[in-house]
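Every protein chain of the complex appears in place save one, which is left out.
Naming follows writing order (A, B and C), and every chain is counted from residue 1.
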Amino acid sequence: MSRTGIVVFLVVCVLFVVSWVVKAGTGDPEGHYIRDGFLVTFAAFLTLAIMSFMYKDNPYYKFAEHLFVGVSAAYWMCLAFWSTLVGNLVPRISERLSNAFMVPHQPGEYNFFFYIPVILGILLLMRLSPKGGWISRWPLAFIVGTTAGLNFVRYLRSDFINQINSTFLPLAVDWQGFGHFFSNLSLNATGQFVAMFGNCVIFFGVLCGVIYFFFSKEHTGWFGRASRVGIWVLMITFGASFGYTVMGRISLLVGRLTFLLRDWLGIAS
Amino acid sequence: MWNGHIWGMKVHNLGVILVLLVIGSGLLWLLARALRGKEVDRRVIFAFIFVSVAAPLLITMTFTFRATPIVEAVFDKIESLPPGSHVLISYDFDPAMAPEVQPMANVLTRHALVRNHKVIFMCLFATGQGQLNVTLRDVIAADFPDKLDGIDYVNLGYKAGNEGVLNVIVSDFKKMFPTDVNTVPFDSIELLDGIKSCKDLDLVISIGGGLPGLKEWILFVGDPGGVPTAGGVAAVVAPQLYPYYPRQLLGLLGGVKGAAEYESHFRERYPQFDDMPTPAIIMMGPQTIAHIVIMSFIVIGNILYFRERRKGRRV
Amino acid sequence: MRREIPLAITIFVGFLLIFSVFFPPVEDLGENFSLFFDIIAVFAFFLGGGNLVRIHGKKLLKRKPDWAFSIVTLVGFFLMLAAGLFKIGNPGDISSNVTAEGSLFAIMYDNIFKPLGATMYALLAFFVASASYRAFRAKNREATILLSAAFVILLGSTPLGALLTSWMPDSLSILEIPNLAVWILSSPNLAGQRAIIIGIGLGVVSMSLRLILGVERSYLGDEGA
Partner (left out) sequence: MRYRPILLFLLILLCFTTALGQEPTDETEGPPDTVVVDSSLLPAPVTNLQARDTEDDNGHSVTLTWDVSTDDGSGRDDVYMYMIYRSMSPEGPFDSVGVAMKGATEHVNSSSKDRAQPDFMPDHTDYYYQVGAVTVGGLITRSDVAGPVQSYGQFFNMGRIPVFVFVVVFCALVVFFVASARKGADLYVRPLAGIEAVDDAIGRATEMGRPILYVLGLGTAEMVATIASFTILGRVAKRVAEYQTKLIVPCYESIVMAVAQEVVKSAYADAGRPDDYDEDSVFFVTSLQFAYVAAVNGIMLRELPATNVYMGKFFAESLLLAETGSIAGSIQIAGTDEIAQIPFFIVACDYTLIGEELYAASAYLGREPILLGSLKAQDLAKAAVVIIALAGLIATTFGWPGFAEALHVEN
């Protein structure tokens, strides 16, 4: 460690202790004030450690990162164990185990099917043995086959047929004369020109966009021109998404800074 | 907040002016540098964003909002359902997304309860449970202490399996949720009488922003089950859901702005909640400043780009 | 045999599920198989957890760079695992919710997990700004379109946008920036989204068919086709 490194480390330690003491001192004297003070300080420390990444990679970020990886990996294992194994599997395959875990047993005449995933799961673990690795492909084949079968019909139905169906918008509108047609360039229903223009944009936008995704035809001539319009439409889409997203990202930062300024330092309302 | 007077001027306003002055002059300095063709270090940009978000938090700036039709549609639906209707609210988000969507979850729950609907909570994100507890604590325990678990609302908790869960509950709730989160058996929960599957619900609301989320609710529950579906999502996925509106999606709260609109609208209609927390409205202050800063950066970046290109041509 | 059996499984299961959509007698298969997945996935967690422990253990034993941080990972991992599996500090009994308030699991979730995840996510605000500065430059027509669309939407989500165009007469209200932003989101944006959705829908369908027919075998570790 360099000299500045040691100085920074000492400063961080001192600040940590100060924060702990102050937070514990202002905490609820009836509750676990020492523990709560530590926890808030630790959370704030981790928040700042991650933010320090913006300046450059450093040991504090490394610490937060490594801690995060370890804790989160275990988090999922625990949840999967309790909610899926104990919650969904055990009640269906064994009454004794259900009683041991105190979950209601669910008898059913097709419950023996639930041994299939158990067997497949064990086959998956065969990877760990040097010779049985190839058997671990079977559960994989099962998972992929199932999803492929489900996706095949589902996407055809929801994403494909229904999306085309929604593209059928009337391009013409009730004709009530030129004056009326152009009189109201507003977004609501009375703006006939706007409504019709919008429908045209959607319709031809979808068409050109779909043409851009043609893979087996060279994009030249009128086809190339349509595909070019298609990419422009896609660019508007991407630009709009990007612009719209900024809002969400700022909110997240607001949430974090609120924690630091209000919950930790107590200086913002 | 500290709110004294200095030289007859309200400090509150002075703070606002000061913040705007600092950010404005900083941007002018950057603009001057750009005109001379100097690139900016990334860390300077980061510092600008930090200041423009932190400052409005210290000196509260709020604006009022008018609900757009797509937000109003959700409000009107909850308003028009007869009391006692079953409304399902699914927490499909984790703490990281919470600042953006938790306000929606809270205000929607508050609205559903004030209309005396029966609310069913569940989560498709494991970490959604923690967020659900926030609503139970901040909304139900705080403002509706007389509402009872199992009668006025029920928490079914989390089940792993993403859209697989939806695939099951669209035809059979009990299969996926044999018990609620407190291991009360499904059949003995009074609120769930007559609720067999999602098809028996009057409204399904998904609050989220990742996968699985509102889109999966539409594809796996709303569409096949014919259940009215609405939602609140992080701004990032909102444009993606427009294609489903209004046919497959009843209405949508997009990002904090959507939440702020809902909060404004709700408070207007129910003045008794005038002093309820409105995190989304407060959050729109930093939003505005940060947006302006980012736009300025786009402009400055382009000035730099055109300068360089002209220089390149001259050589 | 090593190749044929998995392929046969994929083909059989795939076709079975396609049929289950059209033939009511087997319509429940889809939901039951979804339940199966989760159970298989739980077994897979052993693989992942094992790998994590192995990699970090190795790093520690061989004293590779940053080995000290591997201790942090391992301690965090085993502490959380123990807290969750044994429900340490959980106020209820074995049937209670694993995330119940007061348990060590919930404490670690609230004070380690939550701040870390939320902060990491919040870094995006900075990166969005640096990306707009660095990459939003009008280099060609496509980039200019992207940039303009983003700019209008950004302007539309601030009160500034409304202020700039408030002088417009009502009859031209479409050109007011907030309205224009909504229009972009609901018309051209919708068209682009839909084109991509249709393309992806077809792509998924076609890929699924390739999988079911056993042509796409990359998931079995076969390179290429």
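In the analysis below, a contact is a pair of C-beta atoms (placed from the backbone, for glycine too) under 8 Å apart; a residue touches a chain by one contact, two chains touch by 3 or more.
All of these numbers come straight from a predicted model, not from anything done at the bench.
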item	value
Partner chains on view for the chain not depicted	A, B, C
Identified contact with the non-displayed chain, of C:Ile39, C:Val128, C:Leu154 or C:Ile177	C:Val128
Chain not shown: contacting residue from A:Val21, A:Met102 or A:Ile161	A:Ile161
Where the missing chain touches chain B, by residue	42, 82, 85, 94, 96, 171-172, 194, 196-197, 199-200, 202, 209-211, 223-226, 236-237, 239-240
Positions on chain A where the hidden chain makes contact	50, 53, 56-57, 61-62, 64-65, 68-73, 75-76, 107-110, 124, 127, 136-137, 140, 143-144, 146-148, 151-153, 156-157, 160-162, 164-165, 167-172, 203, 206-207, 210-211, 213-219, 234, 237-239, 241-242, 245
Touch residues of chain C, complete complex, unshown partner	18, 21-25, 27-28, 41, 44-49, 51-52, 55, 58, 65-66, 113, 116-117, 120-121, 123-124, 127-128, 130-132, 134-136, 146, 193, 196-200, 202-211, 213, 215-216, 218-225
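In this section, only the chains that are shown with their structure count from here on.
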item	value
Chain pair showing more contacts of the two, B-C and A-C	A-C
Chain whose Cα centroid lies at the greatest distance from that of chain B	C
Approximate Å spacing (C-alpha centroids) for the pair chain A, chain B	14
Centre-of-Cα separation between chain C and chain B, whole angstrom	18
CA centroid of chain A to CA centroid of chain C, Å	4
Touching two or more other chains - residues of chain B	46, 49, 53, 96-99, 157, 160-161, 183, 239-240, 243, 257, 287, 290-291, 294
Two or more partner chains touched - positions in chain C	30, 35, 37-38, 41, 95, 99, 109-110, 113-114, 117-118, 120-121, 125-126, 128, 132, 147, 150-151, 154, 157, 182, 185-186, 189-190, 193-194, 197
Chain A partner contacts - residues on chain B that touch it in the complex	1, 43, 46, 49, 53-54, 57-58, 60, 96-100, 126, 157-161, 176, 178-179, 183, 185, 209, 218-219, 223, 234-236, 238-240, 243, 247-248, 254-257, 283, 286-287, 290-291, 294
In the complex, chain C residues that touch chain B	30-31, 34-35, 37-38, 41, 95-97, 99, 101, 106, 109-110, 113-114, 117-118, 120-121, 125-126, 128-130, 132-134, 136-139, 147, 150-151, 154-155, 157-160, 182, 185-186, 189-190, 193-194, 197
Chain C partner contacts - residues on chain B that touch it in the complex	40, 42, 45-46, 48-50, 53, 63, 68, 94-99, 127, 129-130, 133, 157, 160-161, 163-165, 167-168, 171-172, 175, 181-183, 239-240, 242-243, 257, 287-288, 290-295, 297-298, 300-302, 305-306
